[in-house]
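As you look at this complex, bear in mind that one protein chain is not there, while each of the others sits in place.
As written, the chains take the letters A and B, and residue 1 is the first residue of each chain.
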Amino acid sequence: MAQFNYVAPSSVDEAISALASAPTARVLAGGTDLIVQMKAGRVRPATVVDVKRVPGAVGIQKAADGGYVIGAATSGAVLGEHATLPRDWPGVVEAANLIGSTQVQGRASLGGNLCNASPAADSVPGLIAARAVCVIVGPAGRREAPVETIQVSPGRTSLQPGEFVLEFRLPPRPKRASDAYLRLIPRTEMDIAVVGAGVSLALGDDGKIAEAHVSLGAVAPTSLLVGPAGAALVGGKLDEASLAALDAAARAACNPIDDKRGTIDYRTKIAGVLARRVATIAYARAEAR
Amino acid sequence: MTDVLDRQQTETHFATVGTRPIRPDGVDKVTGRAAFGADFVMPGMIWGRILRSPYAHARILGIDTRKALALPGVKAVVTGADFPDLASEIIEGGEAASNSRDMAVNVIARDKALYEGHAVAAVAAISPAVAEAALELIEVSYEPLAHVIDVEAAMAPDAPLLHSHIFTEGLEERPKLPSNIARKHQFVRGDVDAALAAAEVRVEGRYTTKAVHQGYIEPHACVASMSEDGQGHVWCSSQGHFMVRSYCAKVLGVEISNIKVTPAEIGGGFGGKTTIYLEPIALALSRIADAPVKLVMTRDEVFRATGPTSGGVIEVKLGAKKDGTITAAEVELKFQAGAFPGSPVGTACMTALACYDIPNFRIVGWDVVTNSPKTAAYRAPGAPISAFGVECALDELAQKLGMDPVDLRDKNGARDGVKAAYGPTFQNIAFLDTLARIRQHPNYHVPLKANQGRGVAAGFWFNVGGESTGAVRVSDDGTLTVATGNPDIGGSRAGMAMMAAEVFGVPVDNVRVTVPDTQSIGYSMLTGGSRTTFAVGMAVVRASEKVVADLKKRAAGIWQVAEDQVAWKNGEAICLDPAKADAKPLTLKGLAAQSGRTGGPIQAEVSLNAQGAGPGFAVHSCDVEVDPETGHVTVLRYTAAQDVGRAIHPSYVEGQLQGGAAQGVGWALNEEYIFDAEGRMENAGFLDYRVPVASDLPMIDTVLIETAPNPRHPFGAKGVGEAPIVPPLAAVANAVSAAIGVRMTDLPLSPPKIRAALDAKKA
Partner (left out) sequence: MKLHVSTTVNGDAAEFLTDPGTTLLDALRDELGLTGSKEGCGSGDCGACSVIVDGRLVCSCLMLAAEAEGKRIETIEGLARHGELHPIQQKFLEHAALQCGFCTPGLIVASKALLDANPDPTEEEARYWLAGNLCRCTGYDKVIRAVLDAAAELRQERRVA
């Protein structure tokens, strides 16, 4: 690894000034992407800012509105062990928990997964479908932004110099609402998603889908919020027609590439398959709540 | 020497052979004490790094090392110019013969870089960080050349030429022009064309595989010291430290007497550590730097620069009678050799039809150089590739005939007295028993559900013997130390201890096993070819018998009786002379304690060249389920049966079957070298080079067939390590083909390919 300056600030302000000190500075959360990239020489930051000692960056709080505030550097393992989060947001948690191995789960975080800006990041479609919001801190203060606005292209984010994601906010979860995430990988573990799909939905009193959000990963330069796919689900119970419409809408949203992990044709078809399957899981979970 | 050859025929119960003791090196390996290649450190040691070609094919116009040498802390820089130019010469020593010039040029490039990852220069510096920084200061001027990696593209007359000195060998006439085709292999019997024409049923198919890596978890590593008097010492993990010694001497142009190699524990090899990469470079750096040099590969380097096995094309035609008798087989194999000649296509040809008795055949193999890493041996080199084609074609033939695939193989299966396609006549083989045990296994009768399929395939490996040394020493306390010249790659020390314990009639816990350096034990060929338990084990048994004979002689002296009046049983000398009825048995411990008075230390070292390893036959069955929407394959059940002669330590024999099966499943489903348009490997890491993980596999059931013990081995052992990787490619492919109703012929059977096949079937 090339040489760099390591700092582990204990306040937001110190972290911001360290990040702003060098244009190549990078945030270190779990390091499961950053350290790999630094070893390979793909990134050579002058400064690495370990944010795990910054108040709020690690940990899970229940918000006043009944939602959650999740520190962006909280590890996947901590998310999975939380008393209520996996029950309220099973899709968000299962998406985060699919990143890498048990060992990687000991370190990898939602913030890192998002800001690494891989189109195949597993937790991002889960967060987007959940309508999660990032709390961003930086030289200009604190702002909030929907998760789907952060990735702009592979490896690039909309964060400004000196900014970093401190927290994620998840909305309160009514009864009869749930979410799910599925991905396709060639093995059973340890792979990057060929396609990922997250669905979050809420049922009305009549048992019909009142609200639905669908997000796809690895089928475009960034994770997608697919409005028409969500719309295809709303207003009915999950039936063959709405699933077919969902499948078609998911496929229509795809703009993938051919690469070592999958072909355009395959990714597009699988996006439809996974959207159907994941909607079915989310629906069943919502009904059971 | 008298009774040993007969032992296995008369005895079926052994005290130690066939039991499952804890291996002698086990505790060190579960506690982290065991020292592998990268764990070794030397006082004053410095760190080396290697600069590798970013081009798949390029002329090296010049290398400027001045800036690197000027970096503070850099102690040495070497390039190809620092190594002697060698004549083309075949050298023995590895699992297969190697060409010394090719090996030297593969270690470090001279005028051309022949694949991405080819070493072009190396540095040694006071820290890994300085060495890494120095690499970036070496300026190499390249002229990129057109490259070729696909085997058939490389065979084309207008293909980019890797070497101007390769004129295809094995043709009736030497070609006038050089090409990438290094050699044609051919094995013919009978009149295959006529037999195919006359066949009542015919199948033919074209099968393809990609290059795959051995995938050992330990990257190559060594520490080397070359002192000012020209004496070199290497500590490294390899499959044979004598191999490292002779190859390093060759590449450096020094006498082998100037090089000593101490083996480290080896973290997996599977054939991939039967050659050298780092060691001569480390020695050359050390010679300049006046300090020991440590070189450790990254995983990326392991993939880009060390031996995968070939990707290949296998074309098969089979002809048969309606009753299932196979009358004709034609097999043509085209193998990527990588940057230098020497793919395993020869052994692929020899093994292709070895399981069967077929009167008419023609097997042709082409060894083709390509701009990819030079292939290295990989577990039963070549055999899995040819078996993939042949065993899939057999599956198709069975379908066409309406026969059970095991029955078809049984009808045509090799048995004692059959002359193998590659020459010898089989004796003491149990292929038919192996087939029968797969047929009887409960797994073969589990009803299949929708989208599930069952596949069967067989495989053959010769197994080899060869030059081996074993030494046995008796310590004063009566314990034994066994030394061999063979690195233990999978538990062989347990087998050595057990065989010695069996001969002495002592508990296996009384035996220590060590693998000393090249100056402290007689020469041994490397650990490969499934030869160690057989051949090295035979040397250990012979040495043990010599020591027992010596002990009996000493006991006779103590008792003052004739030597033939002493028997050895259960670790004791027993006096048979009725005149000495009161002579109490002399234990090994007692005799050891008196050794000073009876002739001095007790030990023997035996070197031999073992012959008659006894071939291995494996039959596997595999059940899979295919997700029809995604093409994802789940392996549901896997059964591996094998003719093992006799299992010395059954757990480690089972482990060989299970490990070979798992590697084969990976080869079948997900593993492949992926190259971009410029010939650069795109998946040089364990993230995208997808070896099976624990959750990918079911338990792997094993059946050890012991109905045909090897008469050439004291306890009946045959080699077992390689045969188990031969059947899985076809077993998995046959199962997937059955599950989806489409014949799958192109490995790996990744989900996109299967989904595409299903879509094509629907359309």
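Quick notes on this one:
Here is the rule we go by: contacts are C-beta pairs under 8 Å (C-beta built on N, C-alpha and C of every residue); 3 or more make two chains touch, one makes a residue touch a chain.
What you are looking at is a predicted structure, and each value in this text was computed from that prediction instead of being measured.
Interface note for the absent chain: among A:Q61, A:T84, A:Q103 or A:N255, the touching residue is A:Q103.
Of the candidate positions B:K29, B:R59, B:K322 or B:R597, contact with the unshown chain belongs to B:K29.
Where chain B meets the omitted chain, the residues involved are 20, 22-23, 25-36, 38-39, 129, 214-219, 265-270, 296, 298-299, 489-491, 649, 651-652, 654-655, 658-663, 685-687, 691-697, 699-700. Across the interface with the omitted chain, chain A contributes residues 1-6, 8, 28, 30-32, 35-36, 38-39, 48, 50, 52, 75, 77, 100-104, 106-107, 188-190.
Keep in mind that, in the parts below, only the chains that are shown with their structure count from here on.
With each centre defined as the average position of its C-alpha atoms, the distance from chain A to chain B rounds to 44 Å.
Residue ranges on chain A touching chain B, taken from their complex, read 1-3, 40, 184, 186-192, 194, 260-263, 265-266, 269-270, 273.
Chain B contributes residues 129, 132-133, 300, 629-632, 669-670, 674, 682-683, 686-688, 690, 692-693, 695-696, 750-752, 755-756, 759 to its touches with chain A in the complex.
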